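Below you'll find the structure, written out as structure tokens, and then a few comments.
A single protein chain has been omitted from the complex, and every remaining protein chain is retained in its original position.
Presenting chain A:
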Amino acid sequence: MTLRPRDMSGHPPAIAPAYRSSRLRGPTQAPIAIPATPTETTGPVFGHGVLGPLDGDLIRNFAAPGQMAIGQRTIVHGRVTDEAGRAVPNTLVEVWQANAGGRYRHAKEGYLAPLDPNFGGCGRVMTDDQGRYRFETVKPGAYPWPNGGNDWRPAHIHFSVFGSGFGQRLITQMYFEGDPLVARCPIAQSIPAGGAERLVAPLDWEETVPMDARAYRFDIILRGPLATPFEATP
């Protein structure tokens, strides 16, 4: 598969002044277009064997035996496809997030909200042969961050996805339907033309488990092939 050149208009600009950290860290020159070579169309392959039994269960994967993380029980699931609509099977999806109070378990994080001794904030799953993935967690809290003003991140989960070639590598964030902070977030709003909406996961009532956990659906699209073949069966 050879990759179609990346459409930069769908991504935040390298320097988005309202997101202060990007001012000194975003390249000032446009990236140079190159052909996709074997270096970009191949990439690391991880077997399902890398996963431990609790890697997709953030409620329990850091908890003491018999304990669970505090927070709203949440299922996140979706499908990874490419720009041609084809499933991206057997690819690794890594996620990380704050706890229910909006605090990360990280040495550089000093927000007032307490750590939850039973929550690590890290998980990983693989997509199946249809590109589907699913994990369980607690809904992360919103948190304030130093950006020069009264800035709060909406509740979000960070996603890292591999795809089948190194040129498809993507990191993004998932937001939750109905969160008024998305519209106020300089990071989410750095995506042009209201594109933040594409990262808002709707509440999925079908998958919501009564008396247990609400579900959210988050589909991810990776870069696709140069020519769209007409087989295009997902």
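One rule holds for everything that comes next: a contact is a pair of C-beta atoms (placed from the backbone, for glycine too) under 8 Å apart; a residue touches a chain by one contact, two chains touch by 3 or more; residues count from 1.
Basically, contacts and distances are computed from a predicted model.
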Per UniProt, the name of the complex member that is left out, chosen from "3-isopropylmalate dehydratase large subunit", "SpoIIE family protein phosphatase", "Cytochrome c biogenesis protein" or "Protocatechuate 3,4-dioxygenase subunit alpha": "Protocatechuate 3,4-dioxygenase subunit alpha"
From A:A69, A:A142, A:I191 or A:A213, residue that would touch the chain that is not displayed: A:I191
Those residues of chain A which, in the complete complex, touch the missing chain: 3, 5-8, 10-14, 16, 19, 21-40, 42-44, 46, 50, 52, 55, 61-62, 81, 83-85, 94-96, 104-109, 120-122, 124, 158, 160, 166-167, 169-173, 187-188, 190-191, 195-196, 198-199, 220-224, 228, 232
